[in-house]
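Have a look at the structure below, then the notes.
A protein chain is absent from this complex, but the other protein chains hold their places.
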Amino acid sequence: MIKIGLIGFGYWGPNLARNFSHDSGFELAAICDFSANRLERAQRLHPSARLCTSLDDFFKTDLDAVAIATPVATHFDLARRAIGSGRHVWLEKPMAESVAQAEALIELAQKKQKILLVDHTFVYTGAVRKIKELIDHGRLGDLIYYDSTRVNLGLFQQDVNVIWDLAPHDISIMDFLMPFKKLAVSATGCHYYGNGLVPKSLLTIYMEGNVVGHINVSWVSPVKIRQTLIGGTSRMVLYDDTEPSEKIKIYDKGVDLNVADKDEVYHLKVQYRVGDMYAPRIEDHEALALETQHFADCIRHGKEPLTGGRAGLDVVKVLVASEESLKNRGAPVEL
Amino acid sequence: MIKIGLIGFGYWGPNLARNFSHDSGFELAAICDFSANRLERAQRLHPSARLCTSLDDFFKTDLDAVAIATPVATHFDLARRAIGSGRHVWLEKPMAESVAQAEALIELAQKKQKILLVDHTFVYTGAVRKIKELIDHGRLGDLIYYDSTRVNLGLFQQDVNVIWDLAPHDISIMDFLMPFKKLAVSATGCHYYGNGLVPKSLLTIYMEGNVVGHINVSWVSPVKIRQTLIGGTSRMVLYDDTEPSEKIKIYDKGVDLNVADKDEVYHLKVQYRVGDMYAPRIEDHEALALETQHFADCIRHGKEPLTGGRAGLDVVKVLVASEESLKNRGAPVEL
Amino acid sequence: MIKIGLIGFGYWGPNLARNFSHDSGFELAAICDFSANRLERAQRLHPSARLCTSLDDFFKTDLDAVAIATPVATHFDLARRAIGSGRHVWLEKPMAESVAQAEALIELAQKKQKILLVDHTFVYTGAVRKIKELIDHGRLGDLIYYDSTRVNLGLFQQDVNVIWDLAPHDISIMDFLMPFKKLAVSATGCHYYGNGLVPKSLLTIYMEGNVVGHINVSWVSPVKIRQTLIGGTSRMVLYDDTEPSEKIKIYDKGVDLNVADKDEVYHLKVQYRVGDMYAPRIEDHEALALETQHFADCIRHGKEPLTGGRAGLDVVKVLVASEESLKNRGAPVEL
Partner (left out) sequence: MIKIGLIGFGYWGPNLARNFSHDSGFELAAICDFSANRLERAQRLHPSARLCTSLDDFFKTDLDAVAIATPVATHFDLARRAIGSGRHVWLEKPMAESVAQAEALIELAQKKQKILLVDHTFVYTGAVRKIKELIDHGRLGDLIYYDSTRVNLGLFQQDVNVIWDLAPHDISIMDFLMPFKKLAVSATGCHYYGNGLVPKSLLTIYMEGNVVGHINVSWVSPVKIRQTLIGGTSRMVLYDDTEPSEKIKIYDKGVDLNVADKDEVYHLKVQYRVGDMYAPRIEDHEALALETQHFADCIRHGKEPLTGGRAGLDVVKVLVASEESLKNRGAPVEL
């Protein structure tokens, strides 16, 4: 059993704790939070874990690994301390506040030979894994675009723009499905409310090979939409995470352009293919359960996680560039 | 009866012809098209109209007004000739290829005291008129954003980007609902296919008062989506044109931010309001029928059309700026 | 060209006239209706057809075939006269008011060697033909049930119950897909309004082999539902006619019951299969166009129509039995 300690028992921490408790290869040895209320709840649900209100106390515990589920501003210090003291680290996304921080953590983990997993949970869902399988088997042909809408009402974060809150999901999914070199980012948005925060934003990520990613995130939508279109030259996918079943629909649809003559662009032949649609059965497991097992597996065998420091860094790079572009009304920022 | 002639009997022209025939105040006196096939069809459906294959022939006809339903590249010349020869003009959107062309047509129409209507059809639909009514009655509060997705498979235009094909619908709807000064445009997109055309694009239009418009248009989506979110401080609207009934849903939802102290942005209070939704009954008329009656009314009484030259020019300005921004990966273009 | 005359230019007649006009192998030679308004409209749309207000006049026309699109109460007399005078007949559904009438028409057509087609339009849709193809290829396994909901607001018929108005669609589809011997019918319903008419009804049709058909029809539903479930031992189908695309969804789902021992019914093993769903592409033709071509083909080659007298009679039998059962609160009526 791998002894793990958890820092942060707020919104997401309890899910981690639950998964580290059930047949995961982990023993949840300690939980740290500064809130007495939260610790009380932690105690009821995980009576055998040691509860700590101070980090010093927490880090004194005999732990092989540390999971960090705190606000992003604290990620760097906590992860550095955890790795520095010889623990493997499970780190919430986004990984860090800056590219320099993310790079420093990757370097430290390498030096200390510790596993660093960034919790890009969606990568471990049955739906995303199924799409990856389709792409790897060439079912979609060449990839053209990723276009995602992730909007709902709330929850406003007090300290970050909507980009830092919602876009990491899509950037990490896109990064997993379309591992192309990212070239530039343009981000626009709306900062209506008087507090400087941006509750609604559009990102465009330019990638190698003319592939483009569009991400629409918002805290101010009256309806919840979780809708991703993925375009390939052979087939296209609609991935809707709010569908109880049929989360993925694969359309045998496409456009064939046959330019017979370079000079005759006006006479190019456009042909549409419109065929069947099918919705493959998606395995019905909890993504976090799979991810915790994967973390245990990486620790035991010294493997690089599917969502390691490199994936985490890529997300941070896009976020930081988006923030800069956003300030300049969409002016592109090279990556 | 106002004698009207129609140039162009391709995709949209037959709809105009049908509406100019039925109790519209118009007499459809002539139809001009260079294609024999199309003219044959025109003759079957409109046996009393004079058919012309040459423009000279067409313009010799005794006509009070001319409707122009041809590719955008021909709009300027045809409209200039029509107004110049003393006819009122119904012009398809987008109005012209350049801002200079659009401005010249507006000036000419003023000088000649002729009506110039640009066919922004959606403005005349029951749904858009209902939303306008809600806004004018203050039901949405202050407007925050317009966010529209208008995607489907095909129809590729051979000579223009998707922006010129699909975005005029949304720009004209937005312009009608939110008549705020437009400040700048950022446009990004995907030009995967080797022909230089852009089949998928994202526009952001910055307006006065921190209001933002987002428009997502695509010819390469496996599914047809016509979905517009309109955010106000009091209520929000979901307008889905593919819904057979309930095209408009009004949500009594919103976010209230109370910043007690400027220095305490981290402690601002965010409150969500989640109330009822209602879907008002939409009047079930054909938009074109209303629009042709409006055109007749403007001609008879010398009124400025709801969608006149100014509205057409605004759309052209955004399109031209988008095209430029698109070439620079989203770099904003001032309007 | 087969010369055809049409009686009845009300709700459905114009659709027939349109299809008999376009490349159908027919020449629409005469149209008969007692309403001057309707005849005026007929003249505008079909200027070459002879217009008649009297049946005597109509039947004097040189006609090879007669299409009858009038209220059901008139079907028997009109069809008898048409066949009796040596014409092939296209007859709207339901075919007749009674089993005796339907049988008499079948007998007369046989004697006169004339084609009698009953217009069960849905049988000619791409969706229903696709389901038939799936069943014929054994994709659904043994059929278990047909369960259809066909409800909306209006249109109240003044002279017949909702069963006679809406159920013929489902009975004819079911009859085509599941040509099993029908054993008995139970029908229940609601006759709230004080006029004796039944605006909402449920039919159950017991068939050979324990196959059951359920049909829910209503004129008093706030929403329009056109939803049919078809259960087989291997696969199940959801057919939704209101879907713009994906009208048919085929589910690789089912239940396997393995009763190891007759005495151990309490310990039978129930296993669920939950696999992929797919939505085959449906050919996008107008059902009536196909049906008119089929009618021409039957006339030319003396073939029995897909929806001939026998199919029409089966529908009438179920309707008549339903009406009787309805009066006795669902008491079953043998067929």
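Just so it is clear, A, B and C label the chains in written order, and each chain counts residues from 1 on its own.
Just so we're on the same page, a contact is a pair of C-beta atoms (placed from the backbone, for glycine too) under 8 Å apart; a residue touches a chain by one contact, two chains touch by 3 or more.
This one's a predicted model, so the numbers in the text were calculated from it and none came from an experiment.
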Selected from C:Ala17, C:Ile144 or C:Ile282 as touching the chain missing from the view: C:Ile144
Which residue of C:Thr70, C:Asn216, C:Thr292 or C:Thr307 touches the chain not shown here: C:Asn216
Option touching the unshown chain, where C:His75, C:Arg150 or C:Lys200 are the choices: C:Lys200
On chain C, residues whose C-beta touches the chain left out of the figure: 144-145, 147, 149, 151, 153-156, 158-159, 184, 186, 188-196, 199-200, 202, 204, 206, 210-212, 214, 216, 218-223, 229, 231, 236-238, 249, 251, 253, 255, 257, 259, 265-268, 270, 272, 274, 325, 328-332
Interface with the undisplayed chain - residues on chain B: 245-246, 252, 274-281
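The definition used in the following text is that only the chains that are shown with their structure count from here on.
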Chain located farthest away, centre of chain B as origin (C-alpha): C
Centroid distance [mean C-alpha coordinates] between chain C and chain B, Å: 43
Centre distance in Å when chain A and chain B are each reduced to the mean of their C-alpha atoms: 38
Where chain B touches two or more other chains, by residue: none
